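One structure, as structure tokens, below. Some questions next.
Every protein chain of the complex appears in place save one, which is left out.
By letter and in written order, the chains are A and B; residue numbering begins at 1 in each of them.
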Amino acid sequence: MKIRLTKEFEFEMSHALDEYQGLCRNLHGHSYKLFVTVIGDYIKNPQENSSGMMLDFKCLKKLVEENIILDFDHAVVLHKNSVFANVLKQTDTKMIMFDCQPTCENLIMEFHDRIVKALPEGVKLAKLKLYETKTSFAEWLIEDNE
Amino acid sequence: MKIRLTKEFEFEMSHALDEYQGLCRNLHGHSYKLFVTVIGDYIKNPQENSSGMMLDFKCLKKLVEENIILDFDHAVVLHKNSVFANVLKQTDTKMIMFDCQPTCENLIMEFHDRIVKALPEGVKLAKLKLYETKTSFAEWLIEDNE
Partner (left out) sequence: MKIRLTKEFEFEMSHALDEYQGLCRNLHGHSYKLFVTVIGDYIKNPQENSSGMMLDFKCLKKLVEENIILDFDHAVVLHKNSVFANVLKQTDTKMIMFDCQPTCENLIMEFHDRIVKALPEGVKLAKLKLYETKTSFAEWLIEDNE
């Protein structure tokens, strides 16, 4: 039987969409919410010493914290050619440079690549859901991309 | 790569289910929550002037507000033969007449038809999720209906 497990994360991040015609071209921040869902085979095992887990939620949490949250929480994420990049480099603020606009779509793709590399054998990434605001989110689904 | 984008909406609506054996045959209201999810192709583009968006959340918001929220927010929705229809017509309250019972299922189908017509080329409706109460919702999924 296939089971999916999800852990939810929050992080605070700034970005600017330099080419955007509207408020988003300004440097601004969001309280992002990220849902990471993995899928794997699970067989009920009546053995006393069986963990009864497809994957320990703790492992999933650690993996995402180390590969995403640690880097992106309280960071400024910018296109490498952003007008804000040069001026902020003069400060000691935490920065991440993208070779694309730091939109919800591109963050999802970056997170996808990082998590896929870090997952243990037998466990696959099934879904990424990233809330940029309380009422807006982007998703990557394994079933859309097979 | 396929990406999904979702916007969440709230609206206040009254209805009555005339034939229902229970409380719902009374004229009553709900705080509805609607999640509209679209799907489209997305390619990461390192060009500085690329928007980095599959679709601007703002466009999705505007489209749903104009085609659904504007009409249904603070409206009374009734079967055209409802006993409440005739008496309420004597007032100046905002009313929408259905040729079916205004259940969660039928609202979803009405919203489906309205949104599908309004979406830009290259973007498809992937999912509609409509909360009638805090613990009850109906869904239409593209993968169930292809």
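Methods note: contacts are C-beta pairs under 8 Å (C-beta built on N, C-alpha and C of every residue); 3 or more make two chains touch, one makes a residue touch a chain.
These numbers were taken from a predicted model, which means no experiment stands behind them.
Only one of the listed residues, A:Q21, A:N49 or A:T91, touches the absent chain: A:N49. Although one chain is not displayed, its contacts with chain B can still be listed: residues 17-20, 22, 79, 81, 99-106, 108-109, 132-141, 143-145.
Residue-level contact of chain A with the missing chain is found at 1-9, 37, 39, 42, 44-46, 48-54, 57-58, 143.
Definition applied: only the chains that are shown with their structure count from here on.
Spacing of chain A relative to chain B, judged by their CA centroids, is 29 angstrom.
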